[in-house]
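Apart from one protein chain that is not included, each protein chain of the complex appears where it belongs.
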Amino acid sequence: MPLVGCGWTGGPLSALDPAGPQARAMAALWWTMLAAAAALFVLVMALYLWALLRPEAAARVPPRRWILWGGIFLPLPILLPLGAAALVLGEAVLRPAGTEPFRVTAEARQWHWLFSYPANPGAAESVDLLHIPAGRPVEVTLTSADVVHSFWIPRLGGKIDAIPGRETRIVLIADAPGSYGGQCAEYCGTGHSFMAFEVLAHPQEALAEALAPVPSAPVPSTAQEPAR
Amino acid sequence: MTAGARILLALTGGFGLWALVFTLVYAGHAAGCETGWGLARGPAGIAPLRLVLVALPAGGLALTLAGLRVLRRGAGLAPRLATTARLLTGAAALATGYCFWFVALLPLCSG
Partner (left out) sequence: MTNPPRRQTASDATQTAAAAGAGVSDPLGLGSDPLALDAALRRIWATGPGWQRLAAVNHSIVGRRFMVTALVFFAIAGTLAMLIRIQLATPDSGFMEPGLYAQVFTMHGTVMMFLFAIPLFEGLAMYLLPKMLGARDMAFPRMSAYGYWCYLFGGTLLIVAMLAGAAPAGGWFMYTPLSSKPWSPGIGADVWLLGITFVEISAISAAVEITVTILILRAPGMSLDRMPVFAWYMLTVAAMMLVGFPPLILGSLLLEAERAFGLPFFDPAGGGDPLLWQHLFWLFGHPEVYIIFLPAAGALSTLIPVFAGRPLAGYRAVVAALVAMAFLSFGLWVHHMYATGLPHLSLALFSAASTLVAVPTAVQIFAWIATLAQRRPNPGPPAGPRAPAPVSAPVSVPMLHVFGFFFVFVMGGLTGVMLAIVPFDLQAHDTHFVVAHLHYVLIGGFLFPMLAAGYHWLPLITGRAHDGPAARLGFWLVFAGFNGTFFVMHVTGLMGMPRRVHAYGAESGWHWLNLLSSVSSFVMAIGFAVILIDAVMTLRFGRKAQADPWQAATLEWAVPALPPPPYTFAALPRITSRADRLEPRKIAPLLARGEGVLGLARNGWMETVGVTVAGGEPEQIVILPQQTYLPLWTALATGAVFLSLLFKIYPAAILAALVVLVLFLRWPVGEHAAADWGAMPATAGGGAMPAGEGLSLPLSSEAPVPPALWALRMLAVADGALLASLLFGGLFLALSAPGWPPPLWPALPRAPGILAALALAGAWGAARMAGRAAGRAAGRAAGRAAAPACVAALAGNLAALAACGWMIAALPPLQTHAAQAVLAAALIWLGLHALIGAVLAVNALRRLASGHVSARRRIDLDLMRLWQAGLLPAGLVVLGFPAMLRALAEAAAGAP
């Protein structure tokens, strides 16, 4: 859907301003459902007001027909394709096919994200800053050191919880190099509001350089300095 | 069976079966994935876990439809309750189809 995400619904964390195929699919799903819901809402309210204000006319529809059409024949043909589409889309979003993903691990703890790159020996860990390649699936494996957190980069795709004692996984793709906002979505204590992180998507060639340890910098707690 | 028990069965039997199937499918699937049971391809290339997950709703549906046949003959209920029971059992049959058709299609476990 080409119109998606322009204008005032944008913003660093806006799911309506998608920057990757999954987020785009989810946004398209939203706009489609919104259109259908708006039509349904208008229809139901119109029928209700008709029955309320013009009962003489509305009474010509027998009760049985009201209930059968409104209760069964109206919702079911909408729900069935919606459900089927949701399954297909869910598969695509949760399990995107394609190239071997770039693997990252993220450990959430009150109230920071620690990213490491075990598949890239020599890469430095980063705090509240995630380096990823653009245009290639990224698989993030999440753990938590304390309470439940939730990993969310709205412009790239959905959430996944970080649960103590478990490993969870999410695959995301960023279309283009750039900076994307990330945020903890599950309430995790008083620092929850500011448990944000930044995602830097690099062109494939520049990734190695970004991952190399910056000699002078101690592990930062804010995500500012690798401005590129 | 007392009249009350008969009414209870007629009204809740269909969806009771649905709930049973739901629990068994959910728990069976989770148990299968966690224990690794039935994931390997079995006869005709179908994983045994998949067969179980399909058989449960199929069985539930068959029983629900059988119940509907009994109810069609009235089952000794007051007429208004009998209609309600038929509606509910029919709805339960529909719900069984609606809620479980995809267990035949989706990948079994994640990863």
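Order as written gives the chain letters A and B; numbering starts at 1 within each chain.
We take it that a residue touches a chain if its C-beta (ideal position, glycine included) is under 8 Å from a C-beta of that chain, and two chains touch if they have at least 3 such contacts.
From a predicted model like this one, the values you see are computed outputs, not experimental measurements.
*Asks:* On chain B, what residues meet the omitted chain?
*Replies:* Chain B touches the chain not shown through residues 2-4, 6-7, 11-12, 15-16, 18-19, 22, 25-26, 29-31, 33-37, 78-81, 83-84, 87-88, 91-92, 95, 98-100, 102-103, 106-110.
*Asks:* In the full complex, which residues of chain A touch the absent chain?
*Replies:* 8-16, 23, 25-27, 29-30, 33, 37, 40-41, 44-45, 47-48, 50-53, 55-56, 58-59, 61, 63-64, 66-67, 69-72, 74-76, 79, 82-83, 86-87, 89-91, 93-95, 110, 146-148, 150, 152, 154, 157-161, 163-166, 168-169, 181, 183-194
The working rule: only the chains that are shown with their structure count from here on.
*Asks:* How many angstrom lie between the CA centroids of chain A and chain B, rounded to a whole number?
*Replies:* Their C-alpha centroids are separated by 34 Å.
*Asks:* Going by the contact rule at the top, pick out the chain B residues touching chain A in the complex.
*Replies:* Touch residues, chain B against chain A: 98, 102, 105-107, 110-111.
*Asks:* Mind listing the chain A positions that touch chain B in their complex?
*Replies:* Its residues touching chain B are 80, 83, 87, 91, 94-95, 169.
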